[in-house]
Structures are given as C-alpha cells and as structure tokens.
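After this line comes chain A, so read on.
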Amino acid sequence: MPVKISTRNIFKNYGAVEALKGVSVDVHEGEIHAICGDNGAGKSTFIKILAGVEQPDRGEIVVDGKPVHFDSPHASLTAGIATIHQDLAVAPEMTIYQNIFMGAELTRNVLGLRLLDKPAMRRAAVGYMAQLNPSITDMNAKVNELSGGQRQAVAISRALRWNADTVILDEPTAALGVRETEQVLDLVRSLKASGKTVILISHAMQDVAAVADRISILRTGKNQIDLEGGDLTADNLSHYILSGTGDRFH
Partner candidate 1 sequence: MKKLIETYGTALAGLALFVFLAIFANNFLSTANLFNVLKQVSFLSILAFGFTFALITSELDLAFANLCSLSAVVIGFLISSDVAWPVAVAAGIATGLFGGLLNGFLVTVLKVPSLISTLGTASIANGLAFMITGGVAFVGRWDQNFLYLGRGKIGSVPVIILFTLAILAVVLVLSTQTRLGVHLQATGENEEAARRSGIDTRKAKMIGLALSGLGAGVTAMFLVANLSSAAPQMAGDFMLNGIAATLLGMTMFTPAKPNILGTFVGALIIVMLSNGLVLLGAQYYIQDIMLGIIIIVSVAVSASVLKRAAFAL
Partner candidate 2 sequence: MKNIKYALAAASLAGAAVAGTQAYAFELGVVAFQMSAETQARCANTVGEKAKELGWDAQVLNSNGSLETHASQLDNLIQKGVDAMILCMSKPVQFDGQFQAAKDAGIPVITISSGASPHTLFDVTPNEYVMAAEAAIYTLGSINFEGNILAQKFESNTGARIRGEVLDLVLSENPQVKLVGEHSMARTKSWQDDVRNGMSALILQNAGNFGAVWASFDGQALIIDDLLKEGGMEKGDVALVSIDGGQEVYRRIKDPYSMMTATVAIPFEDMAASAVEMMQKIAVDGVAKEDLVPGPYLFIPATLVDKTNVDEFIVE
C-alpha cells in the first residue's frame, strides 16, 4: 500500500516543555494505524497537529506525496483528514441526522426561500450510517438515546460527510463497556473495509492488538518503535511501551 500520510521530524514545544522531539510516521493507505504510548508521550499533541488544531514548530507533513500546511482544523478537513475527538462533540438533544449535517445542512428552494431539506438529509444520513452500523434506521432519534458506540458512529458519519479519506479516532473506546467497545472496533473495521485510512489513538492495548495493521509507539516525544500488527498481543504491546525497546524493529 502506498504511503497516505507521512510526517517528517515533527517538533513541538510548549514553552520549555518539549512535547514532540522529531516524530516521523508513515501511515499507509487503507490501513489501520495505531498510535500508542504512555501518558505524556506526545500522542495528543501529535493528533492535534494532524488535525490542524496545533501547528508544528519544525518538521513536515506530506499527504499523498505533497507537502501540506494545516493552519486550521478546516485545512486538515479539506485535505481529507477528519478527526473525531474523544468528546465526540455531538449535540445529545438533537437528532442523528441533525448531528450528521450540523453546519452543512441541505436546503431546497420553496417559493424562492431556501428551506431545510429534511427528507434528503434523513436519506443521506441513513446512507452514511449504513456503512457503519446498519442497525440504526431512525434518523429522527435523539443522540442521547443512543449507546456510546452508536454515538461514535454518528460522529464518524459527520466526518464522512466531508468526504474524508482518512479518519483519526482519538481514544474512541475510552469509558465504553465491553459490548460497546466491540461495536466501535467493528466501526473501525468497516471504515477500513470501505477503503478509508484510519489513525487510531488508544490506551487500550487489546483494541489495538485486535484491529491495528501498523503500530507506532511514542515515548518522550519520539516514535520509538514501529511495529506491524497481526500476531501481536496486548501484553506484547504493553511490554514495548513500558520497556521502550523493540525486539522486532522495522
């Protein structure tokens, strides 16, 4: 698979704190790439830079072979990278379709007025959700009536609406139960199945072991270890994170 996103020697300081000290990661197209590491290893700074929330002090981001510069979340989105932050940022009291189309509502002309095209939004929302979780069909349901995994699907659908080909999921299974976690992992797999590239940030080693094609372990602001998934166990991963050394260096 060709490289979809490549970062070269990303540095980021917050005052005297060196959050990133040269992170270089290659994310391959159509793969699930997990970013792991202990607290303070630089995971969230790295994601903020990919999402355009923060700008690197040094280093380069290359998407599809072209250097890019993300000066805002919007720039990242238009480059085809959608980030789903940990808090999801859904409006629980609003419906599924309203959340999916928030800020980009579809309209139609009625007697010269541009009014909301609710049927079209509901239809399109069903289409987005079907890719992820076909069991949800009532687009008028409020998001707060959904399970954690289903909310995740709503947030991802909203990202898909932007025609993103890369989806970044920041700790998607944090605070979820076993069954819901499994739902989210299914979501991740179905994203991959539909040809998307997925970057997954997670503390949960089982989850990473279960779905990741490639894993980068960050440690004190650098990517210490890069691994290929497949036969790794959660214990293996924990060992790498704690010890900071990799038997199988790629």
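A quick word on the picks: all candidates are chains of the complex that A comes from, given by their letters.
Quick notes
Here, a contact is a pair of C-beta atoms (placed from the backbone, for glycine too) under 8 Å apart; a residue touches a chain by one contact, two chains touch by 3 or more; residues count from 1.
Note that the structure is predicted; figures quoted are calculated from it, not measured.
This complex places chain A in touch with one candidate out of 1 or 2, and it is 1. Put simply, chain A touches candidate 1 in their complex at residues 73-74, 85, 87-94, 98-99, 102-105, 107, 113-116, 158.
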